[in-house]
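Here's a slice of the assembly, chains where they normally sit.
Going in written order, the chains are labelled A, B, C and D, and every chain counts its residues from 1.
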Amino acid sequence: MQQAHEIIFAGFGGQGVLSMGSIIAYAAMIEQKEVSWMPSYGPEMRGGTANCTVIVSPVRISSPIISRFDSAVILNQPSLEKFEKAVKPGGFLLYEQSSLINPPTRKDIEVIAIAANDEAQKLGKKQVANMILVGAFLEKRPIVKIENILNALKKVLPERHHHLIPLNEQALLLGGKLAKEPSLTVG
Amino acid sequence: MQEDTQLNGFEVVYKKPVTLTDTPFHYCPGCGHSVVHRVLMEVIDEMGIQDKTIGVAPVGCSVFAYSYMNIDMQEAAHGRASAVATGIKRIHPDKFVFSYQGDGDLAAIGTAETIHTVNRGENILMIFINNAIYGMTGGQMAPTTLLNQVTSTSPYGRNCETMGYPLKITDMLVQLPGAYYVTRQSVHNVNAVRKLKKAVEKSFEYQKSNPGTCFIEVVSNCPSGWKMTPVESNKWLEENMFPVYPIGDLKVPSGK
Amino acid sequence: MIKGTVKIERDTCKGCELCVVACPQKCLGLSSFININGYRFAELINDNCTGCVNCAIVCPDVAITVYRQPKSALKKAV
Amino acid sequence: MEDKNNGARLMKGNEALAEAAMRADIDAYFGYPITPQSEILEYFTLEMPKRHGVVLQAESELAAINMIYGAAGAGGRVMTSSSSPGISLMQEAISYIASAELPCLLVNVTRGGPGLGTIQPSQGDYFQAVKGGGHGDYHLIVLAPSSVQEMADFVFDGIRLAEKYKTPAMILADGALGQMMEKVVLPEEGSLPKTEKPWATAGKPATRERNIITSLFIDPEKMEGINIRLQEKYEQMRDEVRFEEIALDDAEFALVAFGLSARVCQKAVDLAREKGIRVGLIRPITLYPFPKEAISNLTNKVKFFLVVEMNAGQMVEDVSLAVNGKRPVYFKGRMGGMVPTPEDVVEKLESLVHSLRKSEI
């Protein structure tokens, strides 16, 4: 990666969008890259929508606040409405399929959908849906190595949850696989 | 609309009070705040005093109360709702004025204003939502937080040695001659909501003759801050809050 | 027994389930679908509703309108 | 004490101010005692019951200013007063009032700080009043009287401007102006008509939308909109700039001073001119909006400016911004409750003139 990559993760509070962003940030740090993670914060934290911006860069990051993104990972309808237009031309938009009623319409960016919720259910743990999305995202935009996501998880998760790491690995790999043959690709 | 009053020949027996606006509540699922809002507006509807009532919203989760209540309102600085209400009432002594505050607002930062407003016997209704936590800022310890209760600023439980005791401010207010009617209510079930409504009705009735301060504490929940489902939170409330903050009237007008 | 029914604003409901536990007739439940705000919403699951208004009284989001068979209709039925 | 001859009375500044407020038909005064301005509250408690309106001694300045917020929002013509530490306590609410765009009159009869300081006169609260002691981008209209007459008159001006711009206005007077007695001709009762306040919380009739008084706009774009409106308002207020020029016609040097120090400088002008120094005085009356242009214009005329204040040189910054490097700006001040004497000022002036002459050789 020569250039900075700027991503927005957006969905409802509780869907794990903030941790999707932070796990990628951790992994980037392990890879000695520069990184910034900026949450939206406010009263809407409770119940409403939540999002975070992640920048991964080979060089010192100037502005951590950005309004246009290389990639967007979208987990609900209101977020799509807000951020679809903020993806740079030629950029990338990944979304959770069952969470959107009206899919994205832009043609000048790459769009893929992953049925992460359903697949997570199949894996037996709804909570890993976001790891499936991370796997899918990294398949398309390999800004950090999957193994470093796992390394990061080892550091972030308290010891007593380390038994969950294999499941997360499974989800990551599954996501990668799904991204190669997404349910829907546009652009 | 036909549908408003009828559905398949059935008559409407409960609908939203007209003094509530159409703005959806921003509260978390199951939060008691909006129940209290609605009860207030029902009473205003029923008493026909929408044009005579001025409310004061606090800083706390209910900061946007004015978005929902279709009456003239002011948003006060954190803790100062009763001072703001005093200012309003002194300008409009013939209007109904109420303040609405959380436990952080009324019993921490606003303690002085609370006590002196009641001590002056300001002729207003003060509504006090005690959910034993700072909801809006993300679940920090409130003055009313129970002993050993875990919050984001009492992560090992509230400890009376360094953090003090659950503050029963309502019990303290009872002593003040300016307090005319003081009651503690709740909204955790149907019955509780009905009783709260009675208390609000009485308070506005009393205010017609400006006899002093009416004060209603509502022991309420905060599913998000307590990290429980709404149903669990109401159960926790009954089991843990009521022993410390028992429901009932604390001071009633003599002869009533 | 008086017949009643409720209309629940699907997109206003936040799925708190307070109505579910408040209903003496056990006629409310959460849908398995989510609404526009991402919540599973409450819905009537049977027709035992008596229009007792309990659900509406506890609903924090004023999502429920309650209807009841008019007294006159009742009389007729008897 | 009314003198039948010319309607003049001999009054303390604080009392003249309070009586003027009564004549300006204020609906309510909320305050808390503090030297050197407790006479204001005391005057109201004595006189209000005989006339109309509300006076309430609050439990603190914090409560008082929040009562002001409520009462101003409810449409009342209202005021409070305090002195330095008490005004500091009001800063959060003043920011709220400015943001919610409520008209009201604030009076700061200042004393020497920082901290509990002394109760002697000072101008150490200039920055707080003029730059905004609270949080966020807002300004007060700030009027600086320099006589008991102006203590009375500026109540009318302050309320008029506050209501015109829907903003809090402040009278910034030092303790000496509050405590001293001078002749004053009081403004006439009822000569300040009440303004319409359709935005006030007075109970919502069926015929209008509800009125909301708030300073909360959680969406930052909306909050920026509020800020833009405020800034536009501050721009418009420049029309209200007021200042006084004394002996500047033939002046080679200009003193700049406000309030009590302007009185001291007036005498210094006399003394200096006796000594052959052609000096004049410009006295900002509105400290915000500041008479920037007037001072800037003087740069074509005078060789330097000497700012005289009862503080560490706070107004010097505004004067320098106006002068913008075109002439030197010097400072003579006393702090912490001390008042410079006319002789102090002349001495400083002479030494400056002397070095100038020397450098001119």
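FYI, a residue touches a chain if its C-beta (ideal position, glycine included) is under 8 Å from a C-beta of that chain, and two chains touch if they have at least 3 such contacts.
Being a predicted model, the structure only gives us computed values, none of them experimental.
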{"item": "Assembly formula (labels as shown, counts from the whole structure file)", "value": "A x2, B x2, C x2, D x2"}
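Note that in this section only the chains that are shown with their structure count from here on.
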{"item": "Between A-C and B-D, the pair joined by more C-beta contacts", "value": "B-D"}
{"item": "Centroid spacing, where centroids are CA-atom means, of chain A and chain C in whole angstrom", "value": "38"}
{"item": "Where chain C touches two or more other chains at once, by residue number", "value": "14"}
{"item": "Junction residues of chain A - those touching two or more other chains", "value": "43, 47"}
{"item": "Chain C - residues contacting chain A, complex", "value": "14, 36-38"}
{"item": "Contacting residues of chain A [partner chain C, same complex]", "value": "12, 15, 47, 76-77, 99"}
{"item": "Interface residues, chain B side, partner chain D - complex", "value": "50-54, 56-57, 63-64, 66, 69-77, 80, 83-88, 90-92, 95, 112-113, 116"}
